[in-house]
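One structure, as structure tokens, below. Some questions next.
Here's a slice of the assembly, chains where they normally sit.
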Amino acid sequence: MSVTRTMPTLQAENGMFLREIRELFAEFDPAKLGENMHAWIRELYPICRSITGEGVRETLRRMQRWLPLEIREVPSGTKVFDWVVPNEWNIRDAYVKGRTGERIIDFQKSNLHVVSYSVPFRGKLKLSELNQHLHSLPDRPDWIPYRTSYYKEGWGFCLAHEELLRLGDEEYDVCIDSTLQPGSLTYGEYVIPGSSEAEVLISTHICHPSLCNDNLSGIVVALQWAIHLKQLAKRRYTYRFVFIPGTIGAITWLAQNETSAVPRIRHGLVLSGVGDAGKLNYKKSRRGNAEVDRMLAHLLRHSEEDHTILDFSPYGYDERQYCSPGFNLPVGRLSRSIHGTFPQYHTSADDLDFVEPGALERSLRICLMFALTLEGNRTMVNMNPRCEPRLGRRGLYRAIGGQADAGAAEMAMLWVLNLSDGANSLLDVAERSNLPFAAIETAARMLEQHELLGDKAEGASA
Amino acid sequence: MSVTRTMPTLQAENGMFLREIRELFAEFDPAKLGENMHAWIRELYPICRSITGEGVRETLRRMQRWLPLEIREVPSGTKVFDWVVPNEWNIRDAYVKGRTGERIIDFQKSNLHVVSYSVPFRGKLKLSELNQHLHSLPDRPDWIPYRTSYYKEGWGFCLAHEELLRLGDEEYDVCIDSTLQPGSLTYGEYVIPGSSEAEVLISTHICHPSLCNDNLSGIVVALQWAIHLKQLAKRRYTYRFVFIPGTIGAITWLAQNETSAVPRIRHGLVLSGVGDAGKLNYKKSRRGNAEVDRMLAHLLRHSEEDHTILDFSPYGYDERQYCSPGFNLPVGRLSRSIHGTFPQYHTSADDLDFVEPGALERSLRICLMFALTLEGNRTMVNMNPRCEPRLGRRGLYRAIGGQADAGAAEMAMLWVLNLSDGANSLLDVAERSNLPFAAIETAARMLEQHELLGDKAEGASA
């Protein structure tokens, strides 16, 4: 399935949040950013990643050219909660040769052909023996599936079902030139400091080989998000981006940071599968009403993007670990099409055509708006809480009365004034008024300039 | 648009609350009351009201013939929170004369022709100069709009757009014979004492000139409501009716009564636009679940009237001030068609035909039922809380058993007995049982007579 690029029409599309984002990032060029992220995907696509090994290391090294992230290594055998960091897996080559000696299944053509974490193997096998090590998709006969065997030693090949059907009853020369030895688990980390120690965690997995939506899309959106955030003149929050192998990587990171970074996390987002043409999905944190949950729901509702808000469930990506009951972090997940629900999932069809520059870029915009909303969400206090203040005298209200409706900016000011009693955050005001957060926050800043509103955290008292 | 009077069919209409209201007001004659209120509107219609001035004073003086309300004056320059009572505005005459000397725009024909609070002006102007002071409605070319300029000194005329189009390129003789000088802001107040100091505030604005639904309807319904309430032999609540200029009047009243009447307010209702043929709308107080909010929702649900319950918003009438965060009073608003959503709003089409006797009278009935519900809402205590008491022995239950359903009166008694545990008011019982409050309150009184129920406030203990 080839997905037509939406690039040429991107500008003609909805202007979702463009005005708000451009207020902070003057140079924000959607088409260029989308193409840029897609180019990064193309560069990283061929690398054979797994939960450990050179593929991950190489991926992180190339990413360092775009973002100066730190690469961390955790030795095999390190105990991390109920788990142990596994041996490091590396692979040079793998094939199955038939009678004629040509490669019938060839790792060099697609790294999906080898079951990830396959142990070294050399031997001659009859078809009936080989068959026990083959995986294919009968209902998608031309796609190669992606399979892993991290925690059970074994080996296998994945191939298109139509190729499997062509295998004759002969003897095959099988080679898996891999190593599974003590080494380390590798992950990347990039921290953008803010004025407070309170942290926002952004996490994306980096353990999938040649699959585009399922993990490269998350990697490039997180990269681009970090590049933007570090351009901001000031930030209240510290932002921590982690690029980690799924499951064992998140568990390792949590174990290593349990008493350092973890207690500082106030909000978090897992990014995965954010590059395909499907609608946006936000999966709530286990808490269900954390600020991140309410914020993403608010932003998506005002985004003009087709979207769904999903309740938390303990299956999925690394939110499983962040939201385990012993941590219960306020970490949600942003995705487009949901893992396991679209045919391309974990197959060779999750390829360069399956991810679109426009979709990547619109996912980025939601992320940027999330950060702007986090930064802007404060609890304000109306300095004239008894009756409305006289806005007209301050040039904040139209001069001629009697018209049928208040303008949008006036409504936003009236809402902020009415609800800013010290108990409501600006997000609360946005939710109750059903106005976009950006409008509410703009109104609050205008009122603050006129000393009609104070910041509760800074000791304003009414 | 001429609205056909519904009078002739009023009696044939729904009997909404008539039985309950007649229990207290034997002489309740809907048709006569509707006609009476409409006659009051006709009398007050020609007066040129504004937020200050003789128009308001004259209106209140005429109202004193029907209800002995008190007229209060607050001097210009008085500081009221963030505001200052403005200079008093009065107007004798205003016109625009053309070449021939005849009045092309004439205040004597409609007081809507002058922008309210227009400063004195005399001069000769070219059409291009005059045009900057003219307001019209291109999409309603035969209606005169209503405009104000309270807080920005200026002057202007309003006229039908078709008249504006007829103005030739000539010189015009313009006269606004107004005064804007220190004086006072005038409002009316009428208090009906009850057995307790707890107050119910009823507020309606009186600052609009020749507009019928937008403010005369509220004035006459409040008047008639007060006249009924003072006839009651006894009242638990003290009822305070305030007839005030919009915004500045409410702010002034709150400032002047901040430590006296305001702390005694337990419930309140703003009346505005209650005379047109549209469905009833109740706008909740900022609290959202105040007793007045729940009561009006309950009454309207059981009223057979088409209606909507609206969430609070900080735009509208004087609920804006009563519900400002420093007061947060439990004050809602009753309206029919909502300001700004119907074409006649703030135009000359909000005239004597736009308000109907039947609509005024049915609005009055909701108000009266609200008062009866307030008076009747108590928290009762079941004196035999363990198992049902034997109602049959007391003649409260039918003698022959086995029939398919309990009668309505029996169901009401069972609900009152079951829920009267000291935590539920009779309104709570009405809500949970989905029975009309009047049925629940009647059942409670019957059970009280048989000493099966006591009043919690009077120390009944189970």
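Letters A and B mark the chains in the order given here, with residues in each chain numbered from 1 onward.
Criterion: a residue touches a chain if its C-beta (ideal position, glycine included) is under 8 Å from a C-beta of that chain, and two chains touch if they have at least 3 such contacts.
If you're wondering where the values come from, they're calculated on a predicted model, not measured in any experiment.
Each protein chain is a copy of one sequence, and the assembly as a whole in this entry counts 3 such copies (shown in place: 2).
One rule holds for everything that comes next: only the chains that are shown with their structure count from here on.
Distance between chain centres (mean CA atoms), chain A to chain B: 54 Å. Remark: chain A residues 382, 384-390, 392-393, 399-406, 411, 414-415, 417-421, 433, 462 touch chain B in the complex.
Chain contact summary for the complex, chain B toward chain A: residues 80-83, 115-116, 135, 145-152, 154, 156, 247, 250-251, 254-255, 258, 286, 313-315, 320-321, 323-328, 339-341, 345-346.
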